[in-house]
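For this depiction, one protein chain was excluded, whereas all remaining protein chains were kept in their positions.
Which chain is which? They are A and B, in the order written, and residues in each are numbered from 1.
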Amino acid sequence: MSEKNTYLPYLMTIDKVTKEAPGVKTFRLKFQDEAEAEAFEFKAGQFGEYSAFGEGESTFCIASSPTRKGYIECTFRDTGRVTSGLSSLEEGSTMGFRGPYGNVFPLDEWKGKNLVFIAGGIALPPMRCVIWNALDLRENFKDITIIYGAKSVNDLVYKSELKEWSERPDVNMVTTVDPGGETSDWKGEIGFVPTIVDKVAPSAENTIAIVCGPPIMIKFTFPVLEKLGFRDDQVYTTLENRMKCGVGKCGRCNVGKLYICKDGPVFSKEELNLIPAEEY
Amino acid sequence: MEKLRERAAAILADGTVSLVIGYEEGTKRPRPLFCHDGESARKLIFDSRCFHNLAVYLTKKELVGNGRFAVTATISTLRSIMQLYVENQLSEDKLLILTVDLSGTLREFVTFDEISAYVEQFELKRSEREQAILTRIEGMTREERWNFWQEEMSHCFKCYACRSACPLCYCTKCVVEVNRPQWINPWPAPVANMEWHINRAMHMVGRCTACGACGDACPVGIPIDLITRKMMEDMAPEFGYIPGLPVKKGNALSTWKLDDREQFIR
Partner (left out) sequence: METKYISKSGIEQWFKSIVDSGKRVYAPVNSRDQIEFKRVKNLSEVADEYVQTTQSIKASVYPKAEVLFSYEKEHGKVHLTDFNPDSIPETVLWKVHPCDAAGFKPLSAIFNWDSPDKLHNAHVQKTSVISFSCAMADESCFCTSVNGSPGNLAGSDIQLTMLPDGGAIAEIVTPKGEALVALSPTVFEADKGEDKTKYLVDLPARFSLEEVNAKLNKAFNSTVWKEQSERCIGCGACAFVCPTCACFDIQEDVHGSTGRRIRCWDACGFGLFTLHTSGHNPREHQSQRWRQRLLHKFSYMPARLNVVGCTGCGRCSRACPVDMNILEHITSIAEQ
């Protein structure tokens, strides 16, 4: 019987650790087994279960782009038993990964459209994957706008990439911090993400908006997009529910009859309308 | 019983309370009932078959809300209510007690002093079942006792019905759910089960009022109520308690007195 054990993780070497913000780190992971590395494929939007041997597993999205081969990256905040266990690991040590799981951003369907990325706080990771994916296939898309906000300047993640994106002529990059979160030399916007979206006012014409962030941010951004003329099938987001298995079996991530780990984590607003908001 | 229903309907109707928690006829035995109006109050019953300890619901905000509520209380329920009061979990202005005394008269209590005075009249005695098993266990050697409990605990599948049924297990995050550090391994297995049960027992010393709700709730028939009951019986005289009668303030384990005997410290 050569059936694969779904729960057995790939062994990964932590190739690089980047400190992003207080308590937030990015790991670059490489497969220890070459055949596994070779066979591994994923698409933007998918997630995985990351193991700290001795502590357990945690769910993070794959934060690197599928166009960048040979490694995957994850960005996580140290909040609990597993994440603090992971956080204490150093470059060169071994951790586990299983995946990729979940559905994907339909980038193929978005060819020839404008893209507006709207992200808040530590929700940039799922977005970063699709941003790089789109930028690496830049000719497929028209205007690309990125609106990213965090509580304070210190809380912004991927600082060097934010700089890179803002310097690109083919990207309209807007960064903002919550009022009071600015430093004296802050040159970006000051204001909550929904307010800044309203101010930037991207056109809904032939545009897809991708919104990731804390529930409160999403709640206030949706009406702004609606006001700007975005239809529900033009707006995408990702949902996060507590997960254990990632593969539709442990029974804890469902919202109504949809399972975030299988039917999600990517949902269009149109799809969200069909499931009870109470459960996410 | 008719008086109880009428009174419950009346206090619901005039807004004295917004909820009456009582008992109704169930599949085989009576079960808890939540009355929000006179209509449902008509289903109320109260007799010697009512065994659930309704005090378990009184600390659940989502059920009792912010208003005043009434509960039809057995003696066991009243003992738990007293203990909850001792632990600052209940306040007099939210609670109204309805009960039927031995002569069949409807009684109402508003203050904890009234409850206490009433409960004091009832001696806490072992039931026949409790007496039978406890006598057996008390007659065992230390090793036999360990084996007995090990066998019993091996049937535990950690459904936590015992914890859920206990009015005094009101913590929002139980010690078994704390994972930093992971005090207790959360899966059901021989050692992990012992870890859970020893911890549970330890958390109940001086608090358990021997209502038996945990044992009643256990779907696999482990008499776990007898552990905390026996601990309560053994502890009470040492600390000057009357078994099953909560002291007005303070707990055995959280109160320290200069004249504590402390002869266990060597």
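One rule holds in what follows: contacts are C-beta pairs under 8 Å (C-beta built on N, C-alpha and C of every residue); 3 or more make two chains touch, one makes a residue touch a chain.
None of these values were measured; they are calculated from a predicted model.
Where chain B meets the chain that is not shown, the touching residues are 26-29, 31-34, 52, 56-57, 62-63, 152, 155, 157-161, 163-165, 172-173, 177, 185-189, 192, 216-217, 219-221.
The missing chain lies against chain A, touching residues 1, 3-9, 11, 51, 53-57, 79-80, 83, 92-94, 96, 215, 240-242, 244-245, 247-252, 254-257, 259, 262, 276, 278-280.
In the analysis below, only the chains that are shown with their structure count from here on.
Centre-to-centre, using mean CA coordinates, chain A is 47 Å away from chain B. Residues of chain A touching chain B in their complex: 80-81, 84. Interface residues of chain B, counted against chain A in their complex, comprise 179-180, 182.
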